[in-house]
Structure formats: structure tokens, C-alpha cells
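Missing here is one protein chain; the remaining ones are kept as they sit in the complex.
By written order: A and B. Residues from 1 in each chain.
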Amino acid sequence: MKFLSNGNLRGWLESLMGMGSLIAPVDLEPGLTLFSQVRDPGEVNLEYEITPIPPKDLFFPSSEALFRFSPSRGYEIPRIEGETFLLGVHPCDALGIRLMDFPFLSPPADPRYEERRRRTTIIGLGCVKARPECFCTSFGIGPLDPSNADAFLVPVPGGFLVEAKTGKGARALASAKLKEASIPIPKPPEVSAIDVEAVRKVALSLFDSPYWGRLADRCLSCKVCAYVCPSCYCFDIRDYPTRDGAERVRSWDSCQSPLFTRQASGYDPRQTKASRLRNRFYHKFSYFPDEFGAFGCTGCGRCVRYCPVNIDIRETLSAILRGEARIA
Amino acid sequence: MIEEIRAKAADLLRSGEVKCFIGYERASDGLTARPFFAYSADEADRLIFDGTCVHNLARYLPDMRGKRVGILAKPCDSRSINVLIREGQVEREEVYIVGVVCDGVYRTTWGKPSRELQPRCLYCSKRTPVVYDYLVGQPPPAPESQHPASISEVEALERKPAAERWEFWRSHFARCIRCNACRQICPACYCPQCFSDQLDPLWTGIRIGLPQNWVWNVGRALHLAGRCIDCEECQRACPMGIPLAILNRKLASRVKELFGFEAGMDPRAPFPFATFEKEEEIL
Partner (left out) sequence: MSDREPRVVGFLCNWCSYAGADLAGTSRMQYPPNIRIIRVPCSGRVDPLLVIKAFERGADGVLVSGCHPGDCHYTQGNYYARRRLAILRDLLEFLGIERDRFRIEWVSAAEGQRFAQIVADFVKKLKELGPRR
């Protein structure tokens, strides 16, 4: 463990900006912090509470052209260039990136995701406070868990305890003025856990429960829960004309949208709000673990916080555990 | 007040007058409110009403067509019900409206209630619902008092040069992630196919970013001209903090100035864009 003083933070961030682009939490509006490209180290807010959008869009942008084609220039793939330092990633969001790796890096790997991932160093940041919606400890991580990051910072009085976890992380820290740490690692804040393994064991037996219909009564079928989720990775692909040709565009999409499963014939296997809401839950707590051996949730609580009608996934997990989801 | 609401809802459900009563219950933070659908007299005990009940429940009525439902309606919600009735989305006879006299609701986000009135409540002139079958609370003596409106964000923006206005909206819309929360929460957005989901003509497509986001947000606002009752739910639902209510309020005030029309006040008043005067100086 090393120590980085607050006074030496700026110099380190400047050197990272010299090595590549620095993406970190920046306050854009009152009450709105987003991972953004840093132009001045002073913009970086490492005391941020939460960003509505997790850093997933750095690897899996909300929209991108996969390729373009035109009669004059032929076939072109937009290039991915440079090196990126992603700073200030809380353990839940670092786990989110790890979870994204399963679908995007399992063979055949998505080349654009893989390339961005390769060029990015993830510098994690411990949480000194828990939010009321946090339940990350349900997924084998915790507020000060450095796994899934290349380097990790833990805020302490006067600065940060610093640790490199990978070679990439060591390289990012090489330019930081560090001292031997004399402060112990602080006690992490309390975060309550839910027994998600137990939920998984019984979940499928509740597939046809009327519970889902009741829960979906207030659901709006918007896509907030999916777009703010660090592990939701669904997308849509379409071709659009450009001035002299066309391009193939990939954009985020979500199973909560009524258009997501509608087939060309007009048939939709998930016609009701309840079936769509249920799908998101089962994807995270049943299908994803079946396929990849990990839960598709990080416990960040964003869907809890940002759902305009408070569909709280922790309530669903508890209802299943307590057997309440069995009744109407 | 809440006892009266619960008793009324329980009566309606027990007598079979309605199949479902749409109101509010406490949210999972224990502090704010969320929409609640009661199907039995017992469940009516979970109903609450206070300044955290911000949601416009009229949004759920088109989903309930063909069923007799009861609904708790603040004055703003009641205006939305009027809009839906006039536009043929809700049958008046199918809805039992329990109106509630309202002193305004607070700015809330999950886990963070406040005691600060929502901006829309500062502009609102109605404390009594405009349509109801049963009224909870004492209507204030007429004429209804108006909360003192704070400095209008609309006017502040109007005073800026065009270039600044352009930049203001461009930077806000650039952030839009097109999650459609604004559309899905809106009581006036019920089209089976939204223009933004159309393939032909292609208005926006799936690309998230400028300029498509500009078309989406401008088109959305325009389709609400004369229909938005300023419940500000779109802005509350937006995870990216885009001030959509300013846009809606600007259009509503122009519709009032040009055509003397306010959405949802009178279900018999003709919709301003479905009628005209031969002689009118509006251009």
C-alpha cells in the first residue's frame, strides 16, 4: 500500500492526461455527475455520489457506426485510437465492466469492445459512504473491493491509499508521487446483502406467478433501468444512408421496449409489460448466471434510484425469498 | 384526509363499483411515494397521500380501457384526465375520479424528499380538481389563490441571444440517452406508434446523439403543444437532468396567448389545432 497525497493528485492526473485521455467523474449540472473527458484536473470530482450512466459507454457506446460504405471510398471501419485512463470507478461499476466482458469477449469477441477494453486502464475508487440503494455485497464485492480494477484508490484523510493490481495499473501509477502508507485501510461502510443464490434456486418456479403482473402495473415500459445499468448490454443494429453511402449503426436498446422483441411478422413473444419486466429480472438472476456463471447485477442500485415509479429490484428479490412472490 | 381516501377507495372496491383503484403507496425508501394499484378493500389501507405524491396517475388510464377503475386525482392529474377524455382515450363512465384538493407537491427523488414546492406548483392556479366524482378536502374560497410565481425560467431564456438559446438546448439534448422515460411517463403520450419509432418516414432512427436527439426532443415538445398540463413528470423522470418542462411551459403559454386555450381545463373547448378562426392575426 502506498499513499498519494491530495497535493500530489493534480500532478498525477496531468501526467495521465499526457499519456492518453482521462475519463473521470465531472459535475456537469447541479446534481448531475457523469464520466466525461477531463480537460482540467480541477474538474475531477472523486467525492461523487453516483453517475446516472455507468462507465459502460466507454466500451459499449450508446451509439456508434460499426462500419461505413460508399461507392467512392469503399468499405471503412471507424478507427479506435489512443489510450484511455478511466478514473474513479466504484467497485460495483468495475464489476459491471467485468460482467460486460462475458458477452462481449466470449468467442467470437466483439472487436470494437475488445479494442477499447485493451486500450483502457481502469482506476478504481473505494466508497467511503454507501447509498441507501446499495447492495453490492450480494455479489461478492464490497465498497473497498479492488478486484476488477487495474489500480485502486481508497480515500483517506489527506489523500488516497493506492495499489496497483495489474501491470497496466502499475504503469498508470508510475508517474504518481507516492509515499509508503502509514494509515491503515479504513473500515468499509455497511452494505446489506441479499442471498441471491437462494433467489436463483427458486426463481424459475415463480415464472408464471401473478406477482409479475402486479409489479408491472406501475411499470412505464421506459428504458431507464436498462440504460443506467452497468451490466445491461442489449443493442439494436440498423443501416442508415449517409451523404454518399450508408453506415451500420449500433445503439443501445432494451428488453423493456415494446419494440425489442416484435418480429417482422408482427408477432411479439413478450407482448405484456409484465413479461418484459420479468425478462429483465430473469436475465440477471437466472439466464445470465446459467450462461456465464455470474449474476448479471452489480448491486449498484441505479435502477432503484432512477426508476421514475420505484420498481425496486431488491424488493423483488426479497419477495421471492420470503415466498411473497408466490401469491397474487 | 388519508382516512377518507382509504375509506372511499375501500367502498368502491368492496361494492364492485371499480375493479382497481389507482393511488399512491409509500415507496421503498420509506420516504417518498409511488403509484399503487389496489384490487381489494384490504389493499386500500396501503394508500397514502402527501406532498411526495408527485406522479400523474392519469398516465395509467389508457392502459386500463374496458375496466371500471377508480383513480386519485390532484388538480393537475384531473386536467390530464380531461385531455384523455376529449381525445377519446378514456371513457368518462369507466373512471371514478376521487379528486383531492392540493396545496402543491414537493421536489422529490427516490431517497431524497424535500419540503420545496415543485416549480410547476408555483405556476399552478388550480387547487381543486377540474373534474371529479367525489372530492376529498375543502376547496379554497373562490377565486383560487395563485402561488406567487418565481422568476420564470422561460423568460430568462427568452432574454438571451438566439445563439445562447441554441447552445443551451443543444448541450442539454446532447446528453439525452433516448431512454424514452419522458415519453412513457407522459399522460398525453399514448400513440401506438411514436414518430420516433417510425421507420418510414425516418424522423430519428435509433442513433443516440445529435442531431437526432434534437429532432426527438423538439418533436416531442411540439406534439404536446396545447395538450401538456405541466405536470413536469417528463423532467422528473429524466435521468440526465434535461429541463424539458421549460420547453413545455413555453408552448403552453404561447397557446394560451394565441388561442386563449389551456389544456384540460374544459373538455368541451375545441382543441386549438383542430379548429381555426377565419380572421385571426397570429403570424
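Keep this in mind: contacts are C-beta pairs under 8 Å (C-beta built on N, C-alpha and C of every residue); 3 or more make two chains touch, one makes a residue touch a chain.
Since we're looking at a predicted model, the values are computed, not measured.
*Asks:* Of the chains that are displayed, which are in contact with the missing one across the whole complex?
*Replies:* Taking every chain of the complex into account, the missing one touches B.
*Asks:* Would you indicate which residue among B:2, B:174, B:225 or B:269 is in contact with the undisplayed chain?
*Replies:* Answering carefully, the residue with contact to the hidden chain is B:225.
*Asks:* Decide which residue listed in B:24, B:123 or B:259 touches the omitted chain of the complex.
*Replies:* Spelled out, the listed residue whose C-beta touches the missing chain is B:259.
*Asks:* In the whole complex, what residues of subunit B lie against the chain that is missing from view?
*Replies:* Within subunit B, the residues that touch the unshown chain are 154, 157-158, 162-170, 195, 203, 211-212, 214-215, 218-219, 221-222, 225-226, 247, 250-251, 254-255, 258-259, 272-274, 276, 278, 280, 282-283.
Everything below uses one rule, namely that only the chains that are shown with their structure count from here on.
*Asks:* Round to the nearest whole Å and give the separation of the Cα centres of subunit A and subunit B.
*Replies:* 31
*Asks:* Name, in rising order, each residue of subunit A that touches subunit B in their complex.
*Replies:* It comes out as residues 28-29, 31-32, 34, 52-53, 62-63, 131-133, 214, 217-218, 220-224, 226-228, 236, 238, 240, 249, 251-253, 257, 259, 304-310, 312, 314-315.
*Asks:* Help me check something: in the complex, which residues belonging to subunit B touch subunit A?
*Replies:* Those in contact with subunit A are residues 27-29, 32, 34-37, 55, 59-60, 109-111, 175, 177-181, 183-185, 197, 202, 205-209, 233, 236-237, 239-241.
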